[in-house]
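Of the protein chains in this complex, one is absent; all others appear in place.
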Amino acid sequence: MSSFQSQKPNMLLDVCNLKVHLAVDGKTVRAVDGVDFAVAPGEVVGIVGESGSGKSTLARAIIQLMPNVAIAELSGTIRFNDADLMTASGTVLRRLRRQNGFSMIFQDPLGYLNPTQKVGRQIAEALDNSDDNRVLALLHEVGLPKPHQVARSYPHELSGGMRQRVMIAIALASEPALLFADEPTTSLDATVQRQVLDTLRRLHKSRGMAIAIITHDLGVIAELCDRVYVMRGGKAVESGTVVDVFETPQHPYTAELIRLSTRHLQVAQQGAQRAAP
Amino acid sequence: MTDSAGAHQSRKVPSQLSDTAQSIWGTLRAIASTRHGATGGAILLLMVLIALLAPLIAPYDPQSLTPSSLAPPSWTNPMGTDSIGRDIFSLVIYGTQTSLTIGLGAALGALLLGGTVGMLAGYFGGIVDTVLMRIAELFQTLPVIILVLFTVAFFGSSFWLLITAVILAIWPIEARLVYGQYLRLRNMSFVDAARVADMSAAHIMLRELLPNAIQPVIVQVALDASVAILIEAGLGFLGLSDPNVVSWGQLLYDAQSYMTVAWWMSVFPGAAICLAVAGLNLFADGLNEVVDPRTRGRKGGLQ
């Protein structure tokens, strides 16, 4: 942790002691309970944990996109470049979302696209000066064949993989410095998962943007990430470079996670080997 | 992990008929804890008391004539008198009995008829389902008041016929609701368990399914009662309700001819209708909040 302290001035995103406590049926649920989290420019960071570990809430709290739930406590600091997101006004947040700030893609692309609007229009909406060529360029960039045709389609007319690419295109429209991806491949078939991950890696390389991936899948982490945070019960129990964490887990829970998914371990080793040179 | 989640999702398995009663009692207590439910419940309780104690509360016999006709509200006649000198306050008090009887009778009748049909259609499915639900649709096509007027036109407007007519007009809503509940519950694991245990269809329908299906149905019963009260009032207003029974709607019918001289003839009976219907609607709203967790708290709003 102390090693990050010294890097702080260079961090794109720096979250300190974030607490998000929700009020559910009269009880307080500590969804996120004092988490430190940071992303450097151009870095790919993973957040891994079981469902209910608070990893999605963490991401949503950071970009100030909480769903309509009763919040019992919300505290800590969230610095993004020079802005303090905790105290930022709606205008500042909107500007960050519209231009060079952050954006997010979600687990279930069908539910997160408006069913009554054509895809092209939904992408154009995220652009500051929406022109058709930009829309088509974005669709092309995320690897969709026949962008013309896709732009004229409704979400339900596309396959799951295509929808997720459309979501990515929407997220890219604002040229974000940081892209949050919340379980981006969970709802997809295995082969499509592969393609979407490849697309994300390609985009990371070509655009140089930072990506924060939230997943329960250690394989995804091993393949894409530089660093990883392991979350459990609202706390980040361990963090470090993927190679360090996977090879010498410090926390018993991390060790257990790795042991439980031997398949993932193999993939992780491959990933580690790839990352080594 | 999936096991525990599954067990958590399926409702608790009741096996006694008394559980139905318990479920209803628990629901009623939960309603009282909601804002709308408590207000509505209080209004309804008040109305029931007024109906039961009508002879003690009303200063006059509703049909007896006081010496002054078309007298404005005063200490002797708090709501004034009508064109033939009857005391409006006493009429409104006694009208509570009629309205509540109609509301309760029609709602329970619709529950019994619609509930049975919905239960059979939802449980058995197939041809029973098709036939019964098409019949329900048949009755649901025309507006309730048109159906009731139609019946009254041909068969007269005695009080009990009126209740029957209202039941015939509103049972399909209840049937559809129960039907939906049974469709939802039909394939749940505890029903399969009961089937495997060789329990009779009647047993499963009444003892296993009913307690789980009852909650949204109570909401509809309250709404049905308010519809029934409105229909009776409407019929009375058209001068087509049972002339032998005091009814708020009839008072409005009488008022129609004296609008220019006796505002009190319309205002008080109308307010009584509003109060009864509002009470039932508030109660149903509170109930809805209890039954449908999505409406609990407020999930709307956009920052």
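Labels for the chains are A and B, by order of writing; each one numbers its residues from 1.
The definition used in the following text is that a residue touches a chain if its C-beta (ideal position, glycine included) is under 8 Å from a C-beta of that chain, and two chains touch if they have at least 3 such contacts.
The criterion applied here is as follows: contacts and distances are computed from a predicted model.
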Chain not displayed: protein name in its UniProt record ("ATP synthase subunit c", "NADH-quinone oxidoreductase subunit E", "ABC transporter permease" or "Oligopeptide transport system ATP-binding protein"): "ABC transporter permease"
Residue, one of B:I88, B:L149, B:A228 or B:V245, that touches the chain absent here: B:L149
Touch with the omitted chain, as defined above, among A:E73, A:D131, A:E157 or A:D189: A:E157
Selected residue (touches chain absent from view) among A:I62, A:A126 or A:L224: A:A126
Touching residues (missing chain, whole complex) on subunit B: 36, 134, 137-138, 141-146, 149-155, 226, 230, 233-234, 237-240, 252, 255-256, 259-260, 263, 266-267, 270, 273-275, 277-278, 281-282, 285, 298-303
Subunit A residues that touch the omitted chain in the full complex: 63, 65, 67-68, 90, 93-99, 101, 103-104, 106, 108, 111-117, 122, 125-126, 154, 156-157, 167, 170-171, 173-174
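The criterion applied here is as follows: only the chains that are shown with their structure count from here on.
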Between subunit A and subunit B, centroid-to-centroid distance (C-alpha), Å: 51
